[in-house]
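All protein chains but one are shown in place.
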Amino acid sequence: MIGVGVVGYGYWGPNLVRNFVSNSSARVVRVSDLDTAKLAACQRLYPGVETTHHYEDLLKDSKIDAVAIATPVHTHYGLALAALKAGKHVLVEKPLAQGTNLVRRLIDEADRRGLTLMVDHTFLYTPAVQKIQNLLSRDELGEIYYYDSTRSSLGLFQSDVNVIWDLAVHDVAIIQYILDELPVAVSATGSSHVAGSPENMAHITLFFESRCVAHVNVNWLSPIKVRQTFIGGSKKMIVYNDLEPTEKIKVYDKGITLNAPEENAHQMRIGYRAGDMWAPHISATEALQIEIEHFLECVNTGATPISSGLSGLWVTDVLEAACRSIADHGRPVQLKLRKQTLKRVAAVA
Amino acid sequence: MIGVGVVGYGYWGPNLVRNFVSNSSARVVRVSDLDTAKLAACQRLYPGVETTHHYEDLLKDSKIDAVAIATPVHTHYGLALAALKAGKHVLVEKPLAQGTNLVRRLIDEADRRGLTLMVDHTFLYTPAVQKIQNLLSRDELGEIYYYDSTRSSLGLFQSDVNVIWDLAVHDVAIIQYILDELPVAVSATGSSHVAGSPENMAHITLFFESRCVAHVNVNWLSPIKVRQTFIGGSKKMIVYNDLEPTEKIKVYDKGITLNAPEENAHQMRIGYRAGDMWAPHISATEALQIEIEHFLECVNTGATPISSGLSGLWVTDVLEAACRSIADHGRPVQLKLRKQTLKRVAAVA
Amino acid sequence: MIGVGVVGYGYWGPNLVRNFVSNSSARVVRVSDLDTAKLAACQRLYPGVETTHHYEDLLKDSKIDAVAIATPVHTHYGLALAALKAGKHVLVEKPLAQGTNLVRRLIDEADRRGLTLMVDHTFLYTPAVQKIQNLLSRDELGEIYYYDSTRSSLGLFQSDVNVIWDLAVHDVAIIQYILDELPVAVSATGSSHVAGSPENMAHITLFFESRCVAHVNVNWLSPIKVRQTFIGGSKKMIVYNDLEPTEKIKVYDKGITLNAPEENAHQMRIGYRAGDMWAPHISATEALQIEIEHFLECVNTGATPISSGLSGLWVTDVLEAACRSIADHGRPVQLKLRKQTLKRVAAVA
Partner (left out) sequence: MIGVGVVGYGYWGPNLVRNFVSNSSARVVRVSDLDTAKLAACQRLYPGVETTHHYEDLLKDSKIDAVAIATPVHTHYGLALAALKAGKHVLVEKPLAQGTNLVRRLIDEADRRGLTLMVDHTFLYTPAVQKIQNLLSRDELGEIYYYDSTRSSLGLFQSDVNVIWDLAVHDVAIIQYILDELPVAVSATGSSHVAGSPENMAHITLFFESRCVAHVNVNWLSPIKVRQTFIGGSKKMIVYNDLEPTEKIKVYDKGITLNAPEENAHQMRIGYRAGDMWAPHISATEALQIEIEHFLECVNTGATPISSGLSGLWVTDVLEAACRSIADHGRPVQLKLRKQTLKRVAAVA
């Protein structure tokens, strides 16, 4: 039984508490938040859980083995570092921290102490993304030509991060998870339409050494919610719509093959196999339930999480580069980290 | 009664012929194509229309007042110039020509001779785009924040132009038509996944002097057809889905207003007015019918078409700049033409 | 603060408990269920709530003012009657009981004791149905021509009731709630495709004195979930799709007006006004939260609930008649209860 403390009972915290409470391997010992009303709401639902305004109470509590952090982004680094120093395993809401240097420091601390450091890239644990990863790892799509994603909605502005750190982070994590190679450069454009507020819409292009290209379109000012991703391969293509209640993933049997161009032809129809579509059954299990099960298992066994600190490091590196490119109106920025690097860093650590 | 000749009876030509035939102000005199089978198909449907392998037969025919050109892109300039020199009014399939220098030459020739030169930007004549233009011109949306469009499908590769000249051309023409200002710079990325073939997917960002940003996502390798545009304004937002049979335009009554951030708040919910949605009735009239009616009227009255040569010039300028940016991995390219410039050029001409 | 006991912690019970717990006017005192595992799950989430295998413990508990019943249909009558006799207010999952005679007995008991008796017709409390009721009561649609509903999905078979008592019950309750008149006869057909199981699909037609006709299509064997209702009026029409995340209700501005038929015309186009569509903003509040607030208020004030015992009586009467018609392959069965009757019965009581 792993004792858990949760920091932050705002938007995401209640989901963490609910899922830890439902997991038979964990026990939620204490929740901290600065807001008394939120703590009262927590107590109403879970009279057995203690609450506090002081984060330190969690760190000092010997019944707490792991801390889950669901606070504003700019506080992630400080809270996570303090938890690690107190010997607690740590699960941090995405993004892990606001800079690769901070993330490296956290990884270092966790490695030195042999603690689990995991970033809450929830989408990686959705049955839909798990299925996509499975399809790609079995080479069902052939050579990957592109990953093209739109993630937009109206509503929740963050004052301390822009839309890239809030929404594009999901796609960048997914790209790292499902593709064999990592991008070598990023070009991005973005803009803000609310004075004094960070970028609320952005377009990011990721370049790879292969012909693969990834594009991510994120927007906080969209009248409707869109969560749609196209993945095109030489053999098949996937349309992944996260808002579909049951048929989230559609696999199109439409490989393209180029016909030899006819003499003088100005239009060559590519010989595409206009085949069937197939929507595999996707489990309806909540991603956070799967993720928390995975976190608790990593804490118990010492295994490296799918969304490890190194995963967070790489994601942070891409987001930083994207922001630099935005500041420069789309000029491409080189990326340095490679999958091998990540593995080596991991091995060294 | 305006006598019409049509060059090219491949993919688009039959639509031109059908619509000219149905228009009571026009008479289709002759159709030319290099392909005997295509001419036979034309004759089967329209026994009264003459056919020929020789384009010159159209130019020499005194019964022909206007020529419509629906041939491969690289032939547009030569065929249009010859027609103008023969004293014919000209309607050219988009894009008008493969370079601003060529387009300027056509505009010059048409102006000198007092002939109508119109480019077939069909989408401008759809009842949906007409309705959008109407809504924006009445300031229904307030300040325009963004135009974000995806236009993708699987199938028709062009060997002589890339996906930007084939698909993005529509959005660039629409942007010019519906917005008050024109972009000042363009950043684009693109890639080809078929050896020896031009770019089959691209992302284009257009920057404006105001906070407005336009983005166009075009793709020839998409498993499903997408024709979707979001237009966000300070007062309302539009979702335009051209594939919807009847409700192509949805207007969302969701202006955003920024709430004063609470003390210490890390998340400020923007005060958005989650209002109603409204889908105005859109006529089902075929765009090409409206466009050809407009072309014939311009020929008759000497009026300047909505999609005039100058419109084509500006669109070509943007497409050229986008291609330069792609070659440079997204580096922004400045645009020189302004609405005023276009008007002045027009006035001078 | 109203003390609440909940009987049955299976499929629906947890939703009742969660909503009573979240309501500041109520306190959940005790939950009973025959299944130990279910009670344990309840305790895990709500350590402050007592649990028991014995329903009598709720009836004897003086801290409990009201009992909510979420058990198999055939037990509703017995449990509700016992609760009323013990002086408790009662909220019963739909259908209220399996026969009008039983329902009358419950109404009688509640009236005699001055207790609130409410049936859990949840759909009446959805913001969507509330909006529809509001539109119809303001005569936005004109004369109502039809109500046509499809409610189907795959999955939950009930062994003690057929699909009419499980699914059609929702539409029958909605019809009573939103229409001015009640049907005078019912014709229904149904069938079972699982040996020994009650009907799993049925079609019900309700006839009115006016030209209005209501039709309800319910099916437990559908591969996809459908929750769609069309309401046609002389002035406007509504499409209500409960599965749409935000645009659940679409109001079509398409009144029909019959053109005088032309001489010898075999097709007269009705003069329909192909107008706009409008989707009013619908609140995302959970129906059960609204319903429980309403229940608690009725308990406090003695007001008659929207879904009172008499409402349940009328619904039960229609369902019984529909089942008789099914047994007779669709022969129409007359209905006796009228809105006036219901009101008079209420007044007498």
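Think of it as A, B and C in the order they're written, each chain with its own count starting at 1.
Operating definition for what follows: contacts are C-beta pairs under 8 Å (C-beta built on N, C-alpha and C of every residue); 3 or more make two chains touch, one makes a residue touch a chain.
Treat the numbers as computed from the prediction; the structure is a model and nothing was measured.
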Quiz item: Of C:T189, C:T246, C:Q289 or C:T304, which sits in contact with the chain we cannot see?
Solution: C:T189
Exercise. Just name the one of B:T36, B:N101, B:S137 or B:T246 that touches the chain not displayed here.
Key: B:T246
Quiz prompt | Hidden partner interface residues of chain A, rising order | solution = 247, 253, 274-281
Quiz item: Which chain B residues would touch the chain omitted from the figure, given the whole complex?
Solution: 21-22, 44-48, 224-225, 243, 245-246
Practice problem: Kindly note down the residues of chain C that lie in touch with the hidden chain. | Solution: 10-11, 71-74, 145-146, 148, 150, 152, 154-160, 185, 187, 189, 191-195, 197, 201, 203, 205, 207, 211, 213, 215, 217, 219, 221-224, 230, 232, 234, 237-239, 250, 252, 254, 256, 258, 261, 265-270, 272, 274, 277, 325, 329-332
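The rule is simple: only the chains that are shown with their structure count from here on.
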Exercise. Please indicate the chain closest to the centre of the assembly, with centres calculated from CA atoms only.
Key: A
Quiz item: How far is the middle of chain A from the middle of chain C, if each middle is the mean of its Cα atoms, in Å?
Solution: 41
Practice problem: Going through chain C residue by residue, note those that touch at least 2 other chains and give them in order. | Solution: none
